[in-house]
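Below is the structure I would like to discuss, written out as structure tokens.
A single protein chain has been omitted; all remaining protein chains appear in their positions.
Letters A, B and C mark the chains as written, and numbering starts fresh at 1 in each.
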Amino acid sequence: MSERNIRVEPVTGDAVEDQEVEIVERKGLGHPDSICDGIAEHVSQALANAYLETVGKVLHFNTDETQLVAGNSAPAYGGGDVVDPIYILVVGRATKYYACEETGEEYIIPAESIALRAAREYLAENFEDLDLETDVIVDVKLGEGSGDLQNVFGEDGAEVPMANDTSFGVGHAPLSETEQIVYNTERRLVEEFDGDYLGTDIKVMGKREGDQIDVTVAAAMVDEHLTDIDAYQAAVAEVEAFVADLATSYTDREVEVYVNTADNIEKEAVYLTTTGTSAEQGDDGSVGRGNRANGLITPNRSMSMEATSGKNPVNHIGKIYNLLSTRIAAAVYDEVDGVREVRIRLLSQIGQPIDNPHVADASLVTEDGVEVGDVEAEVAAIVDRELADVTSVTEDVIDGKLPTF
Amino acid sequence: MSERNIRVEPVTGDAVEDQEVEIVERKGLGHPDSICDGIAEHVSQALANAYLETVGKVLHFNTDETQLVAGNSAPAYGGGDVVDPIYILVVGRATKYYACEETGEEYIIPAESIALRAAREYLAENFEDLDLETDVIVDVKLGEGSGDLQNVFGEDGAEVPMANDTSFGVGHAPLSETEQIVYNTERRLVEEFDGDYLGTDIKVMGKREGDQIDVTVAAAMVDEHLTDIDAYQAAVAEVEAFVADLATSYTDREVEVYVNTADNIEKEAVYLTTTGTSAEQGDDGSVGRGNRANGLITPNRSMSMEATSGKNPVNHIGKIYNLLSTRIAAAVYDEVDGVREVRIRLLSQIGQPIDNPHVADASLVTEDGVEVGDVEAEVAAIVDRELADVTSVTEDVIDGKLPTF
Amino acid sequence: MSERNIRVEPVTGDAVEDQEVEIVERKGLGHPDSICDGIAEHVSQALANAYLETVGKVLHFNTDETQLVAGNSAPAYGGGDVVDPIYILVVGRATKYYACEETGEEYIIPAESIALRAAREYLAENFEDLDLETDVIVDVKLGEGSGDLQNVFGEDGAEVPMANDTSFGVGHAPLSETEQIVYNTERRLVEEFDGDYLGTDIKVMGKREGDQIDVTVAAAMVDEHLTDIDAYQAAVAEVEAFVADLATSYTDREVEVYVNTADNIEKEAVYLTTTGTSAEQGDDGSVGRGNRANGLITPNRSMSMEATSGKNPVNHIGKIYNLLSTRIAAAVYDEVDGVREVRIRLLSQIGQPIDNPHVADASLVTEDGVEVGDVEAEVAAIVDRELADVTSVTEDVIDGKLPTF
Partner (left out) sequence: MSERNIRVEPVTGDAVEDQEVEIVERKGLGHPDSICDGIAEHVSQALANAYLETVGKVLHFNTDETQLVAGNSAPAYGGGDVVDPIYILVVGRATKYYACEETGEEYIIPAESIALRAAREYLAENFEDLDLETDVIVDVKLGEGSGDLQNVFGEDGAEVPMANDTSFGVGHAPLSETEQIVYNTERRLVEEFDGDYLGTDIKVMGKREGDQIDVTVAAAMVDEHLTDIDAYQAAVAEVEAFVADLATSYTDREVEVYVNTADNIEKEAVYLTTTGTSAEQGDDGSVGRGNRANGLITPNRSMSMEATSGKNPVNHIGKIYNLLSTRIAAAVYDEVDGVREVRIRLLSQIGQPIDNPHVADASLVTEDGVEVGDVEAEVAAIVDRELADVTSVTEDVIDGKLPTF
């Protein structure tokens, strides 16, 4: 066992599943805030990989500030137009010139060009109804950061960096039923209706009161695939049925599903779009304003304000600890019998290696008949093991294996 | 008593003051994220007032998306330069043309010009070391929103609007000792050192473990007021002493104060700036990424992800409920004897008047010897009274009386 | 014969070919100013065609203001990088909403999206070494113009619009020997070296003193096709030989060719680029700053300051008269025996049909033995004929058949 400061304690309060009211939200892939999160993270991956390939280590950067300004559109059954393109400004810091102290070699890293390509690539891959030649302008402003914050992550990936800040990460497991429904509703809708009338901007709100779960879905429909208001209504009904069915896989509680409740069918004021996202008209977006690192917004649980997407995965302690605590929580829940719910909090200590947090704190709700003391050692060992493996979080982020929103 | 759905319950868990570890953060007025919050909210006030004056009611707008791109600077003792200006993009939606259905009168509201003036005014009033003619570029992109979302707040202010979304607000009272120290450290430093060497970008992090409180301050120093590194060190020491002294007004616990711990005095790598904010070099910012509506980031408490600043104060339910729940919590704590801690949560119900939330939920920690049942009626009456007065939140926001970050 | 005010006169002065010193310049397709001209004109064509297709007539627009901000690049033999992308801002006015007074039908014309597509299309088609996903950001700001200036060019194309301004166009024929060499050097190099080491940014300056012609070429080389400085020098020599040979087709005078004279081979400071244009590093550009409507800059001849590219081809009298006068001059020279040189000037008259200029003025240098009076009637008839056919200029511009720079 290491010297790490790991605490295992009972939760102070009820398991989320036992609380009377629970609220959960997920902003889908095509929500303006999520578009920004996705671009920021994709740009971050591209830069990290470019640094590794060129210089052999990840240099200083942060690209967690993409701003989206909504366009203007004229959707129409059968296919409308984006009138004024969406404007996306990719903002951040990146090292563009690097002189290696040891070898004297000088490197130019075309950071803005890399960011531009990555942002456009991400849009092309994820939003098939968005025409990159007409519907969106991608602009980039990447300044230089402070020179002192360079060279932090070696090629071998083995070096553990020092914490650059006092920061905090939090993770939970397992997802509650409501959380599972909300999360998977968006994920499954995207998969299932790929290429069809359903856009990518799907916002899911789950509200549980006691044993009654309401799932409210706001889903952008794509005009090209719908001939008229009847087709639109049929599509809404189909989505509603799909979600109602899907929910039964996750709960035995009563579930009500509502789709596009703000529609006014009589006035034909419905949620019809040309590109599948409300970014085409009226909804701006930016990074870190939507889902937390586990893909959800969960006011019933403690959350970090940190924008995880776009941050440097090597030295940004807030990003790493949010992802790592979520990973640890999952491991504890999966591996330890008798745990009903676990929350992991990691608090960094400036100037110390990031695998050695100031405190790592596991709060448990145990199954009936199980005491925290019964599983404490097991839990602590998992926390310890995962902390020791902290750099694998960085690696997985760089490889795009770890979602951040 | 009204028909409102108000619940009063014991907190599930410990009072924050009793928890073992507590973390609190405040990003000061001049932090890049706070600059964006402040501009967004000031623009929002200016627009609301312009609508009231011109049209007699607040029309649809949202200006909660300001993006700041850091500049580039060359600070120097005695006075340095901003080399590349900070770029601030004010983003949002606003109604620019309005035809009154009843009177047929048409109005043009110069929304972008109003926003530009408000943003620059805010900067001029709050950041005296920032030269608006050289150090910052303010750009504006305000699109039109959806036409359906217009005319919502009458001149009389009496009409209660309908909730436009399922949203959630949360407020707490009282501030814990650590919270008080963190909040007031920034507030008092700004007042005390106004016009002197201390910049406006003061980030305060409080960490309490048991009865030991660490206050870590990162404070931008202004080069013009400092002659050399010795003067800088003296200034840091002065700030340290000031904060240490200030903390004693709020706690009897042990307090350690750290100021600008990232400095390297030998290498003269210190936190010296020309404008008093890190926005001049290397730190981007945007709205809703920093302080919550009560001015703090408090991972120990439940928080809303909602960006309160810049939102329309009439119809944006997230903004209103965050501010209102904070106000209710304060009222409950102030007026009801025997309450140690109160958390108010308000959950909206789409299509219902906002003074009638789906649920209003008060969780209490009571003093020893007091039961929740003893004060339940009193608490419920306050919640009911404040909900009935919900439009005063809107009025106070429009009048600039209610801080949002 | 019409009532048109047509004058035919002898030139006051020498034929250009007889003047002692002659200076001629052509900025090639990939020169930053020409890139802007090309985009502006291509956007103009796209908008004109969109209006015709949607509304049945060309509505008000002007897109003659594209601004290019140079990027930053790191060229390298074998292939370098654009570090900071080129930024191109397409500026202008366009009608986005149109309500037909007769039919009451309403149209939305997605002008900005059309402009964005046209600009990117133009870049893709003409600059193969420019990677649109990494090397260039295309931004668009198209405001609305004045509503009164709408509906000017019917579907049938037959209506002759009124002149909206007092303006002036001028054209010349034939090209002098030096002009032919300069013009064709750029044109032939682009064709001949397509896909090879020669970029599109080829600036040709011709200077004739008496019977000595110096042709100075500044030609951007593309790094990807060149392995080293020797290959670069061989390429320069090849271009030099090609141009020297080409010049002999146009003149019997002595010709000296200079290519990339600013190179410093020893310091390896040569004109190497990654994209084939100096826009990648250090050279900004905008519309109307380079070639006149005949593709040349000719200080020996009278020139119009009018930026022809991007202007509305229906109602912008400066654009139409520059193109028409050039066309008339060519017709006169081709069709009338005994004419050595002709200059056509057209001066508009506000409020009159554009086929009826205030004055159309043909200045001639005739062959030895030919008097102006001998050909006057023939020349006037051609001028009259071409004026009557003025709308064909508009049609040809819309169809992209008439180069404007």
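Points worth noting:
The definition used in the following text is that contacts are C-beta pairs under 8 Å (C-beta built on N, C-alpha and C of every residue); 3 or more make two chains touch, one makes a residue touch a chain.
Just so it is clear, the structure is predicted and the values come from calculations on it, not from any experiment.
Of the chains displayed, those contacted by the omitted chain across the entire assembly are B, C.
Of B:Glu17, B:Asp81 or B:Asp214, it is B:Asp81 that touches the chain left out of the display. Of the options C:Val287, C:Ala330 or C:Val379, the residue whose C-beta touches the omitted chain is C:Val287. From the options B:Val140, B:Val259, B:Leu272 or B:Val383, the residue with contact to the chain not on display is B:Val140. Even with one chain removed from view, chain B keeps its contact list with that chain: residues 74, 81-85, 87, 96, 108-114, 116-117, 120-121, 133-135, 137-140.
Remark: the residues of chain C touching the chain excluded from display are 11-14, 19, 21, 23, 62, 65, 67, 69-72, 84, 87, 89, 91-93, 141, 143-146, 148, 166, 168, 170, 205, 207, 209, 216, 261, 269, 281-282, 284-290, 292, 297, 299-305, 307, 345, 347, 350, 359, 361.
Methods note: only the chains that are shown with their structure count from here on.
At the centre of the protein atoms shown, by the Cα-centroid criterion, sits A. If each chain is reduced to the centroid of its CA atoms, chain B and chain C end up 55 Å from each other.
Centroid to centroid, with C-alpha atoms defining each point, chain A and chain B lie 24 Å apart.
Centroids built from CA atoms put chain C at 50 Å from chain A.
Under the contact definition stated at the top, not a single residue of chain B touches 2 or more other chains.
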